[in-house]
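Removed: one protein chain of the complex. Kept in place: all other protein chains.
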Amino acid sequence: MKVLSQVQITPSSVILNGKSISASSINGIYREFIGDYPKFFKMDSLCKLGFVAAELLLKNIPIEEKENAAIILFNRNGSLVTDRNYQKTISKEDYFPSPALFVYTLANIVTGEIAIRHKIYGESSFYVLPNPEESTMNEVVRNTFLTSSPSFILTGWVDYDNDEDYLADIKLVTK
Amino acid sequence: MITKIADNIISPLGTTTDENISAIIAGESMLERQENAFDLQEPFCASLLNRETLSQIFDKEVGQNSSLTFFEKLCVLSAKRAIEECNLSPREENVLFILSTTKGNVENLEKSLTDDRCFLSNSASKVARFFGNHNTPLVVSNACISGVCAQIAAVRELLSGKYRYAVIIGCDVLSKFIVSGFQSFKALSPEQCKPYDIDRVGLNLGEAVGTIILKAGNPSKDTYWQYVACAIHNDANHISGPSRTGEGTYRVLNDILNEVSVEEIGFVNVHGTSTAYNDEMESIAIHRANLDAVPVNGLKGYYGHTLGAAGIIETILSMKAIDKGLILATKGFEHIGTTHPVNISNQIRKTDKTVFIKILSGFGGTNAGIAYRKGGNK
Partner (left out) sequence: MEDLVLQLKNQIIEVLNLEDMTADDIDASAPLFGEGLGLDSIDALELIVLLEREYGIKLSNPTEGKQIFKSIDSIADYVSKNRKK
């Protein structure tokens, strides 16, 4: 597999293709590099993280090259942060289940948000792993080419635990 | 070649694949109106497992085990029955476990928001370790299409040559969490669902677990089910609303039709949730793929939507139907209610074809499909 570009976002740094970027927070990256996508503010934290990370890698790629791309992401928490927030809306005492939260209680929604933004009609898949094992992730991504021919694959680890603990470590790869 | 060597379905209709297919042929369903289930005020219609009975079966067949949740016990019980059917040695290094689930043990959040059993990979690891398997199990969490995606993940792992066998388990149990969410989406039908029908008003939820075991290499029997083609596509349109053009599902069907000819397809087993938008979307995709004449059927009228289990159990039942030369009836359907009429029926039909396509769509705009062919001496 050939790596075309990569980005790593943590609460303390944003590194794009080996170079540090000044924008610090997830919202900061949105304001600096996107700014005109109000749906961003409706997303849960996992989606926001994956969305801005994907933007940094995909924004300069022509739309026609993205149509047949694939998105394959992994994490440990799944959508657990939003699961907890949704659970709070269905307590016995204060029972008003929120549809806007419920829709984000699926980890793969982040792949959908990225697909919508970049008009990616290829595969979108989400896997949950106990740890960010590089070998397992690379194996899954490499094997994707055995049954499909995406133009490239946006892949990597996108995990959100809380404001002080999150990591997006994603890359674009070709066969 | 990748072939299916064993399967199991545990649902309210039975705890073996044979019991399930017989019940469906007899037109049975356990979809019932639920009052006060999961402490919910608003009644709903669902097909629920009997937790007490199944726990007793588990204790008797597997042995008492207090470290497993009900969800995990279902996965173990179903996998065990499938593993025994094909005499697989599950601890071997060339066996991979794959779990398809949307919400796993999410019901545990009600007791504690920090319960670590809510991590999906913990459940998968527990199930794999139960069988003495130490490979890192894959958890496919792709909303409602997980069951087909898990089979696709298995096919790829087997094609790569790293593994020889894949034990694919699909399971979800219902809870206040899941049912209230679907209620907040106004997606549930108060009565038994009516896939593709003009009067359909929403879906029913259901509980089930299913296991498929796939093997790479020469088939071990004279007749066998062989993997043929698969595809996953996003609509790139909306995170919860199905595409108005059926884009993702159309692309899935199109990819699969590159590998199989229309003439050999016995039927397309659709998602058919019975929501206004899903069934309409699928009918558009089927029409765009020039499959209007091919029989289609949907099984939600027997089980409801079983989430992570749906892709697994509906694949197994499609195989069993073709084994018997049948196209299963679409229970609940009466009068076509989609813009593009599809070839659907509430009666059991006959077929001598050997290929079927299973399709699914889900939140996140995802769509998946897989095709299998029956091979060998008929």
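As written, the chains take the letters A and B, and residue 1 is the first residue of each chain.
Note that contacts are C-beta pairs under 8 Å (C-beta built on N, C-alpha and C of every residue); 3 or more make two chains touch, one makes a residue touch a chain.
None of these values were measured; they are calculated from a predicted model.
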Contact with the hidden chain (one of B:162, B:238 or B:287): B:238
Where B:184, B:226 or B:354 are the choices, the one touching the absent chain is B:184
By the contact definition given up top, give the residues of chain B that touch the hidden chain. 184-186, 238-241
Counting contacts across the full complex, list the positions on chain A that touch the omitted chain. 38, 40-42, 96-100, 103
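Here is the rule we go by: only the chains that are shown with their structure count from here on.
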Counting only Cα atoms for the centres, state how far chain A is from chain B in Å. 26
Along chain A, where are the residues that touch chain B in the complex? 71, 76-78, 80, 83-84, 86-88, 90, 92, 95, 97-99, 102-103, 105-109, 111-113, 115-116, 118-130, 133, 136, 139-140, 142-144, 146-148
Chain A partner contacts - residues on chain B that touch it in the complex: 39, 41, 102-103, 106, 109-110, 113, 118-122, 124-125, 136, 138-143, 149, 152-153, 155-157, 159-160, 162, 176-177, 180-181, 183-185, 230-240, 247-248, 251, 255, 362-366
